[in-house]
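Every protein chain except one is present and positioned as in the full complex.
Lettered A, B, C, D, E, F and G in written order, each chain numbered from 1.
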Amino acid sequence: MRRERVRDLLARVADGSLPVEGALAALAADPTESLGFATIDHHRALRQGFPEVIYGAGKTPEQVVSIAERIAEHGDGVLATRLAPEAAAALSRALPAIEWNATARTAYLAPSTPLAPSRASLLVVTAGTSDLPVAEEAAVTAHALGCPIERLTDVGVAGIHRLLSRREMLDAAGVIVVVAGMDGALASVVGGLARVPVIAVPTSVGYGAAFGGIAPLLTMLNSCAAGVTVVNIDNGFGAAVAAARILHA
Amino acid sequence: MRRERVRDLLARVADGSLPVEGALAALAADPTESLGFATIDHHRALRQGFPEVIYGAGKTPEQVVSIAERIAEHGDGVLATRLAPEAAAALSRALPAIEWNATARTAYLAPSTPLAPSRASLLVVTAGTSDLPVAEEAAVTAHALGCPIERLTDVGVAGIHRLLSRREMLDAAGVIVVVAGMDGALASVVGGLARVPVIAVPTSVGYGAAFGGIAPLLTMLNSCAAGVTVVNIDNGFGAAVAAARILHA
Amino acid sequence: MRRERVRDLLARVADGSLPVEGALAALAADPTESLGFATIDHHRALRQGFPEVIYGAGKTPEQVVSIAERIAEHGDGVLATRLAPEAAAALSRALPAIEWNATARTAYLAPSTPLAPSRASLLVVTAGTSDLPVAEEAAVTAHALGCPIERLTDVGVAGIHRLLSRREMLDAAGVIVVVAGMDGALASVVGGLARVPVIAVPTSVGYGAAFGGIAPLLTMLNSCAAGVTVVNIDNGFGAAVAAARILHA
Amino acid sequence: MRRERVRDLLARVADGSLPVEGALAALAADPTESLGFATIDHHRALRQGFPEVIYGAGKTPEQVVSIAERIAEHGDGVLATRLAPEAAAALSRALPAIEWNATARTAYLAPSTPLAPSRASLLVVTAGTSDLPVAEEAAVTAHALGCPIERLTDVGVAGIHRLLSRREMLDAAGVIVVVAGMDGALASVVGGLARVPVIAVPTSVGYGAAFGGIAPLLTMLNSCAAGVTVVNIDNGFGAAVAAARILHA
Amino acid sequence: MRRERVRDLLARVADGSLPVEGALAALAADPTESLGFATIDHHRALRQGFPEVIYGAGKTPEQVVSIAERIAEHGDGVLATRLAPEAAAALSRALPAIEWNATARTAYLAPSTPLAPSRASLLVVTAGTSDLPVAEEAAVTAHALGCPIERLTDVGVAGIHRLLSRREMLDAAGVIVVVAGMDGALASVVGGLARVPVIAVPTSVGYGAAFGGIAPLLTMLNSCAAGVTVVNIDNGFGAAVAAARILHA
Amino acid sequence: MRRERVRDLLARVADGSLPVEGALAALAADPTESLGFATIDHHRALRQGFPEVIYGAGKTPEQVVSIAERIAEHGDGVLATRLAPEAAAALSRALPAIEWNATARTAYLAPSTPLAPSRASLLVVTAGTSDLPVAEEAAVTAHALGCPIERLTDVGVAGIHRLLSRREMLDAAGVIVVVAGMDGALASVVGGLARVPVIAVPTSVGYGAAFGGIAPLLTMLNSCAAGVTVVNIDNGFGAAVAAARILHA
Amino acid sequence: MRRERVRDLLARVADGSLPVEGALAALAADPTESLGFATIDHHRALRQGFPEVIYGAGKTPEQVVSIAERIAEHGDGVLATRLAPEAAAALSRALPAIEWNATARTAYLAPSTPLAPSRASLLVVTAGTSDLPVAEEAAVTAHALGCPIERLTDVGVAGIHRLLSRREMLDAAGVIVVVAGMDGALASVVGGLARVPVIAVPTSVGYGAAFGGIAPLLTMLNSCAAGVTVVNIDNGFGAAVAAARILHA
Partner (left out) sequence: MRRERVRDLLARVADGSLPVEGALAALAADPTESLGFATIDHHRALRQGFPEVIYGAGKTPEQVVSIAERIAEHGDGVLATRLAPEAAAALSRALPAIEWNATARTAYLAPSTPLAPSRASLLVVTAGTSDLPVAEEAAVTAHALGCPIERLTDVGVAGIHRLLSRREMLDAAGVIVVVAGMDGALASVVGGLARVPVIAVPTSVGYGAAFGGIAPLLTMLNSCAAGVTVVNIDNGFGAAVAAARILHA
């Protein structure tokens, strides 16, 4: 149950529109629900501001659907990431209103009451076209968490004027997520130009000594621009959650 | 020149207390100054909110002093990190008012006008006693950047009740920096308990397969608590700068 | 030939119910049997308490069936792990009584006389749903070795209350096997809460800098909870054998 | 406070020899004590059967002495590992009864009432002379935890008859700790010969492609003898704690 | 052209049975032949005792056949390794007398005059059934190079009596090739028991921290039995060539 | 727009054959064009001497075609590398004049006016047949950049006379690109024999401890022949661009 | 003997000013000279345009002096790199005219006749003050090889305006050597701005996940700016030799 909904509940008890027993019943649900193969954490929305997100990799379509249905019943919205096409199809059959994003490999069902929007927007900057799936995972996740999104695409440092000519976008953002593979150098340049928090996402784009994303990961961890933080390789989801933690503060 | 000082300058021009020519002269200084072995970026304070910080490793005491003196002349304060004892001693002779922190290996000289404090405080959590030097580097840096500091020390997950019993501190912080070596598991536990941004700093504490900090670095990058971001091994400085970017937003 | 069966044999010689020549014949079989592509160690049951287990990876279905048939003839039971579906199908045709577990990828045929149960039970704790195949391999193996099994599923540290609320299960177990991928932090938390032996199994669940299980492997090797031991990535089988060595002591 | 001592306390309350108020006072001490740089977990002895052990690396002599004095006051005994010579000297001055073991780099002060001995003994097997410091750390730790110790030294597999001729020692042990560097092959051979739990400790002995212990670590993790578990490189302490968990079960 | 054949040629010139001009013509062929995509080294047989071997990986079936036909024309025999099934089929159509070994993935065509057998035999020892493909590559190669072969299969150190009971085979060999994956410990044990040269071949058998053969490779490089030499992971071919260099000396 | 074409434009303005307004229009095109998923850098030809090259990996056929069409419109020629067969087919349909090279996996469309040839030729040397795809990528790229090409194929150091007998080719080249996998030793030998710039390209050819090209990469970075520079594994394209930078100087 | 000196010799023979016998004697010296511990390659100057350079690491001062004296006798100049202070002192005593550069750790003795200067200059760009020793090694070496040097210091990408404001220097250079540690991103940015050959030198500056230079090495190998080539970590010498090969072409 999301924080806002609990606040509503309590307000209604306070103003007498909800009897204590009704509020108790709504809150009494066991915060964790066991499905045998999974233990759903229904109070995460209350504790962290968003419900548990379904990480699709390594789960069967049946497991994904089963968890999604349980979460959907609470009305807080559903987000699933890293979905195989078969799991996405099964999910669409079970929850027809869910939105499938093929580039991001995510499925999203909006909550019954929309989230309050965050105080500022998230800017997602990508170095190249091949980084788009990770960037889209970040964008979908941030949208689900109530953050407005801006995008700046294919502005890698090999042609740095493409970035410099859009500098006003860096100045307008509340948080910047930089998505880059290969040399990952874009994060350092953006980190040096911007004043706001910069979260770097290395991608597994590249070949040879890119080593599936290790090269940009190391670049970003060693960024000479102070204050750049890093998430795991290809982890657009994690970057967006970190950004939402900042933007909702 | 720090942002606040430029704003003052402009305000004084606006209210007539400073003639245009005087403001021009103050702003006209070339934004970079070349010392032969270094190119000082004097406008960083204006661009990023704090002056260039001196990274002491790999610099001779003479180089450190020379750069510090140039920065100090602008009155925006001086921060130097990773100082060898000899460099610290030389710095204290040159700038007697500078504060040397032996645990953090930092030297700090406050600016002539204090920074506006950030909107919330930074909580620095450490897993063990051996992580203190890195935690102190973070604390000194954040203090220099105008952030109030709280500390929660030696609360590693091997005795998780030490952390759980202080949970209210997690709830009160604006940003949490988690400093941990060995298994680095503290970051995931804190990330799961807190709502606010969590920045994880792996340390090179440990032996054998800790590999100089790679083990906690990987743990933190793979945190099962979504939204934890990571900085380089032992990089207390970088974590504090990232925290300050968030807290001053 | 299992230890218990040899003890029976000797007891029957002692009480006169088995003539010496008969016992000799039963024992005289060459302890190793060569199949050309394999050398079966029939005395392992006598030496180690359980017969040789068939590691299915890298063996053709014909090789798996051929080894299993030879072991089955001794009546001590058969366990095969890491079976490809084709090998499992061939095995089911050859030994119809064998039980195939698709999640664990194991096949198990009970011995003609059941094993004496161990002095205490094994608790298998998993961090997430994706860790289940490894956890099941451990459970099937421990069951084959005569250990009662308890399970605690999907209790990763991102929602640590899920674990803390079931603490009595940690206290009741004789040995705990912790199965976790991604950050592997669960092993340290369990190791700090429990008094009994804790065996950690890293899994290859995760992506990016999880590096196919290296991240949780390192986390576990560096556990700040003293006395946690570790087995190879995804090696549920090995963890169960180690647990059985302890529980049968 | 150690488990046995709490049990005594409670028994004395039960038989009337200790008034309830006195028992309360003894138990009431805050389970954690903060020294600013450390948070001592005084209830670990109660929870885990032995008091918190002081890991000496990365602590100043003053910190080591300060923590040791606080623990010693409780009378449950003190164990410190990885001590630099200066820390050892400071400790000997502060606690003259403490025993310094230069090979193991440990200091040990016996508790006021001896621990109940474990149900079986620990056998420490080493591959070569250079592995002795790690083996001794294991032996001192196990001794402090109440386990009788046997030793089998310099029996690496290059001369396997040295091990085979002492096979009765393997059969008599309750747990076997195998300490080996270079190729680490001894763990597999012992694991195949013994029925009891085998804990392998890789050491950083060797050169070139031993990579500071990675080679034997990998060997041991990949042991073809099922049921061998592994601890961190050079972690004799951890192996002994794991052994004590087993032997005290 | 093989060394023996050149010696024959020269002997025939010496005894007058071959005119100088005929010998010249036979020898005059350009030692390298260019196919555009390959430069065949026809004098390798003369220089090194065996013709150039075709490494099948990364070559199209057409390229394999084309090179094999050119080498076959010289009558010195053909050996191809790492053949994909399609390349093997194409080769069998082009050179019907060639022998395909599906386990070893090799194709071999005997030379028109047999090689002189080596002074002693090669013993190929394998740790497990899954190591057989690599062991067979070694056996086929050594056979092609004129070395008699013995085999000792599935004698890994988890059941060391299987090896000890066949010790006379170790004593009878001229060279021993040890093929092992997982922990690779067999090489050290054999190296300690045998007097003759021992060549270790790590295999990519295993999972998790075996890292595709790195674990046994490191084990073997760090063998505590002096005088064990190592070849690349899965390189049965290279081990056999090294053995043949020794056995033909 | 390529540098030569801008020079022509300006020359025509200078001699009056092109009115200022016409030149302005040709030059006025926005230097970057946004396709949503890509930001094309049309002025790269002007800045760097060749238009942006399309890196095919990670792009859909539709994306490849769309970018290629935009670039083709400027008449400066199109080069695409790392193309999947489907992308190549789509490209051939869209731009029928484009040349597909199946070995190199490149597609090339010549510019409307040919490039001025470079001052000297590029020699591409390969160690083995399996290195040909990378060598061809280098050759196609260099040809597109206006450099004449020579080839020396399959001259690895295991038969060093194959290289030594063609030494005049090393002396005649303006730049040498050495393409080698496995041990990568060819680069050092060529670097020692030649006077001209030598660029080494490690390939992912090989198995086992070649680690997908890391072995030859390290060999080449550590070349004992001074002055050899290195590009990424399998990066024939990058080597050719570097060579063209040199040859057009 | 340097190429120019041989050309002079031959010219003097041609015009009669040197008798054939004198030229023969000068040329007859054995091209390699054995000192027992070293084999000096006196014809390298003739073959490669500069004499053998003494790599000081791992050589005793006596060995360094002995080799330097033999080379100095030929009058072609002496260059020694990676000198320990003792070796430098010994060299200065033996060859008083030699120049010691403490930052670069090089010693240089000019040849009796100066080298012809190269056709263009070398620009050495450094990211930070700590990269200066490597940059100076490159500068001294290039100077010894006859290349004019320009320097651009401390222009890392965290403050990219420092680089952009000096762009005319990039345009004026014949070759650019970029020296950078930490994230190594400067090479990509320079590679995107410049038309001329760019050689990147990663340095071991940095900490934590910089891994002694691996991070910038990978960044540079994966540069998204095509045509950047790379040399070994800290190898300023090698970069300069590569640059000289280009500038003297």
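Simple rule for what comes next: contacts are C-beta pairs under 8 Å (C-beta built on N, C-alpha and C of every residue); 3 or more make two chains touch, one makes a residue touch a chain.
Predicted model only: the values in this text are computed from it and were never measured.
For the chain that is not shown, the touched chains among those present are D, E, F, G, taking the whole complex.
Of G:Ala72, G:Ala90, G:Leu217 or G:Leu247, it is G:Leu217 that touches the chain left out of the display.
Considering the full assembly, E:Asn222 is the residue among E:Asn101, E:Ser130, E:Ser188 or E:Asn222 that touches the omitted chain. If you put the missing chain back, the residues of chain E touching it would be 47-49, 53, 120, 174, 193, 195-199, 217, 221-222, 226-233, 237-239, 241-242, 244-246, 249. In the full complex, chain G makes contact with the omitted chain through residues 31-32, 34, 36-39, 41, 44, 55, 57-59, 63, 82, 202, 204, 212-214, 217, 232-235.
Residues of chain D that touch the chain left out of view are 128-130, 132, 153-155, 159, 161-162, 165, 205, 207-210.
The definition used in the following text is that only the chains that are shown with their structure count from here on.
Looking at chain C and chain F, the chains that touch each of them are A, E. Contact with chain D and chain F alike is made by E.
Counting the residue numbers used at the interface between chain C and chain D, over half appear in both copies, so the two copies meet with largely the same residues. A comparison of the A-C and F-G interfaces places the larger number of contacting C-beta pairs at F-G.
Chain centres here are Cα means. That of chain B falls 39 Å from that of chain G. Centroid to centroid, with C-alpha atoms defining each point, chain C and chain G lie 61 Å apart.
Shared interface positions of chain G, defined as residues touching 2 or more other chains, are 128, 159, 193, 208-210, 221-222, 226. Across the assembly, chains come into contact as A-B, A-C, A-F, A-G, B-C, B-D, B-G, C-D, C-E, D-E, E-F, F-G.
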